[in-house]
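Note that one protein chain of the assembly has been removed; the remaining protein chains are unaltered in position.
Read from first to last, the chains carry the letters A and B; within each, the first residue is number 1.
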Amino acid sequence: MPDFLIADKFIVIDWPVVVQVVLLGFIGGVLSGFIGSGGAFFMTPGMMNAGVPGSIAVASNITHKFGKAMIGAKRHGEMGHVDKRLAVLMLITAAAGISLAAWVMVLMGAKGKGGSRSAGADLYISVVFVVVLALVSLSMLRDIIRSRRDVEAKPSTRIVDFLNKLRLYPLIHFKVADVKVSLWVVLVCGLATGYLAGTIGVGGFIGVPAMIYVFGIPSQVAAGTELFLAQFMGAWGAMNYCYRGMVDIRLVLLLYAGSLVGIHLGAYGTKVVREVIIRLVTSGIILICVLSRAVAIPVYLRQLGYLDYAPSLDAYFNTASKVLLYASGISGTLIILVFVMRAYFQRRRIQSSLLATRGG
Amino acid sequence: MQIVCISRGTLAGGRALAEKLAAKLGYDCLSREELTEAATRAGIPVGKLEMAVVRRRPLDERLALEKDRYQAFVTATLCERALKGSIVYHGRTGHLVLPGLQHVLRVRVIQDPERRVEMVMERLGLDRAKALRYLEQVDEDRQRWVRTLYGTDWNDPGQYDLVVNLSNLVVDNAAAGLVHMSRLPEFQVTPVVQRTLQDLLLAARCRLQLGSDQRTRDMDVRVTAQDGVVTVTYLPRDAQRQELLPAALEGVEGIASILCTMASTNVLWIQERFDPANPALDQLIDVAGKWNAAVEMLQLTGEEVEPERAAAEPSPPAPAPAADGGILDDAQAPASEDENLAAVRQRLIEAGRAGSVRRVPASSARQVLNALDRSAPYNLVVIGEVFCDKNHAAQTRLTAEMVGMLAENLRVPVVEQKDLKAQFLFSPGQWVRMLVLGLLAATMFLLVFTHQLPVGEFLVKPGTSNRILAVLAVVAFVPAFAFCYGTFTRLLLRLLRFE
Partner (left out) sequence: MDARQLEILLIDDEDIVGKRLRPMLEKAGYQVEVFTSGREAIERLARKTFDIVISDVRIDEVDGLEVLAAVQQHSSRTKTIMITGFATLELAREALAKGAFEFIAKPFYPKDLKKVVDKAAAQLRQE
């Protein structure tokens, strides 16, 4: 591998980096196939841990997502799981959200006071990441714990009910999803989704729950519409970042190398694993990811001069962060793969049975 | 034995019409309210389902099971009543609860909107604004109800034989008109219909039994019956508990035999003649094996009743598969066809892929569609030999039309049997495709990594035109690579049977 640096941004890609990024892609693929969205929540911090600057990691991730979403959206579209009307509306605001995110990112990067090239942006990404995903995974866990105790387990509909009562006109009827939602609510959700997608590359994680919890639409349509949305958002984000020269195409290809294999295995897993386990594994993985990113925050704070401690400690924080991240992704993927393999081998043994034959 | 189903909306006079019609015909009259009350008393929380619709929340796993139980209850009650004597049923979805029965007279009653508002204001004592809002919400809820339970659009007039508009028509006269209509041959009961009713009843009773048995009540199962052979399809996660199913069904009368099949997915196979020698059978078993799917067979038996004939003697019953329930006495099946179907089924059983078998008297795509249970989760529909009595060109055209229509309405992939191999199994063409795309992807990959420096410089080169060029290049390159490599991996994993 040639040894070079471009514009102080593109890192040298040597074999350890290759292996790490491909593995990240694979794990991200398995997770996103299994969970139905995301995967980036693992790949973004993973790449940052592998030494890729945050903004490059996000940019490459979003570019990677865009191609992947195109394939997924095409399939969902064939099954009729895409509400185009909803998608178009959310798209408009999501595009604005992404531009906003990219702009803020550049602003934050510029703020870095010496030390590191991108500590400001990194800190900002990490904080948003920790806050948002902690909320997501905790509410998911709460849902599961509730469903254990309670027979009435289901996505909480408080928000849907509340908005239904409000009836903020104009209400729009989305035919495929079969819901009536206020235009304003759609626009706000679109903006938030776009902004988060642009910032931490995990729009799907916000978009899908938003559609299920806020709009009250069926989860399959939510996933399909999200993917449809994601291909354009991904494209828009990719173009934005690419224009700013942040997309490292090599990383994108390496991610694909792993993820496109993983995604099929993950999707296969959802067919053979129980719903509760799917959600449990998912929230567990996200939570550890969040911890991992939280551990890295002091490093950025020190680099920016907000925190004062011996620089030698950075290594410990970074190691801890790395260990946690890999622990979450690898253990999650292993669990999923165990399920997948067990089902794969079991499949051959299953026989339907003519059980009771009574005379007539 | 005759069944008239009236689908009505709030205060539109549908109830009055149904009662009048029942009186004129001398039939029993059964309302949705009576039915849901009986269901509630039988321990099915119908009110919870209703409130889930009012609250606009999707059904969770448990409520979805209650929904199945409720539907089974409705089907069982209607079939029971219909087997005893003719009935007029009126409710929201009377026309949908007995899918696959062609002789049901399905009527929708509508009313002038202004009149409805007045009636709501009068009966509920609401002011105009509240009445309007009430109607708007109730109509919305009902549509949602129909969609949640039956997956169709309530307002699609294609689901009814007749729409009666009471804006201009007096209830009494409307009832008189319906009396005439109900005498038409299309709506008379034949022995085939009667057997279908018995099968529906049996399946519904089994579903209810499984739903009320402590051991099996939380299992998500689908029950069908054909000539006393009960097929229970369960999900892979319940594989360990499948031996409980026949035990739970111990007390149900009329079961000739029980077939338990595991399926996470279902393949529907439609054709007129099933032939065990057809290579498509092996292909289908292969596909079903990969998807862990059960194959449900739907045999089209052509036009069941010709109107002239129905008025006179009942037609001879359609062929039945080799099952030996006492209730099959009147089945005198032509042996050849029967054996073939039974042989195909036997093969599927051996492969562990047998779903239920159904015969429907249908000779057009529309009729097939009407006969299908829209809420059943099919993942693939395979259309085999249909329209066999037509000449080749007409057959090709009609088959293609059927594919299109089913695909549009069921929203699942629909393929013709001959395309099965190309689309879902590994054909030589796919080998080539896989290798070519794999090579292409590898080339792109290598090119980027052997030219890292120029590629990197290209990506960050300043200047607006350079930037735009870089953007365009990335936006074109990334999906192309994703497509090549993605298709390659998908095919590779399909080859390895991860699907």
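Note that in this section a residue touches a chain if its C-beta (ideal position, glycine included) is under 8 Å from a C-beta of that chain, and two chains touch if they have at least 3 such contacts.
What you see is a predicted model; the values in this text were computed from it and never measured.
Checked against the hidden chain, the listed residues B:G47, B:P157 or B:G404 yield one contact partner: B:G47.
Among B:W145, B:Y378, B:F445 or B:Y485, the one in contact with the hidden chain is B:W145. When you scan B:A23, B:L124 or B:A247 for touch with the missing chain, the hit is B:L124.
Although one chain is not displayed, chain B still touches it through residues 10, 33, 36-37, 40, 45-48, 50-51, 53-54, 124-126, 130-131, 133-134, 137-138, 141-142, 145.
Going forward, only the chains that are shown with their structure count from here on.
Rounded to whole angstrom units, the spacing between the C-alpha centres of chain A and chain B is 35.
Contacts from chain B toward chain A in the complex involve residues 55-63, 140, 144, 147, 228, 236-237, 239, 242-243, 245-246, 255-262, 264-265, 289, 292, 294, 323-328, 349, 352-354, 411-413, 444-445, 448-449, 452-453, 455-457, 459-461, 467-468, 470-471, 474-475, 477-479, 481-483, 485-486, 489-490, 493, 497-499. On the side of chain A, the complex with chain B involves touching residues 1-2, 4, 6-7, 9-10, 13, 63-64, 66-68, 70-71, 78-80, 151-155, 157, 160-161, 164, 178-180, 216, 218-219, 235, 238-239, 242-243, 245, 247-250, 252-253, 256-257, 260-261, 264-265, 268, 271-272, 274-275, 340, 343-344, 347, 350-360.
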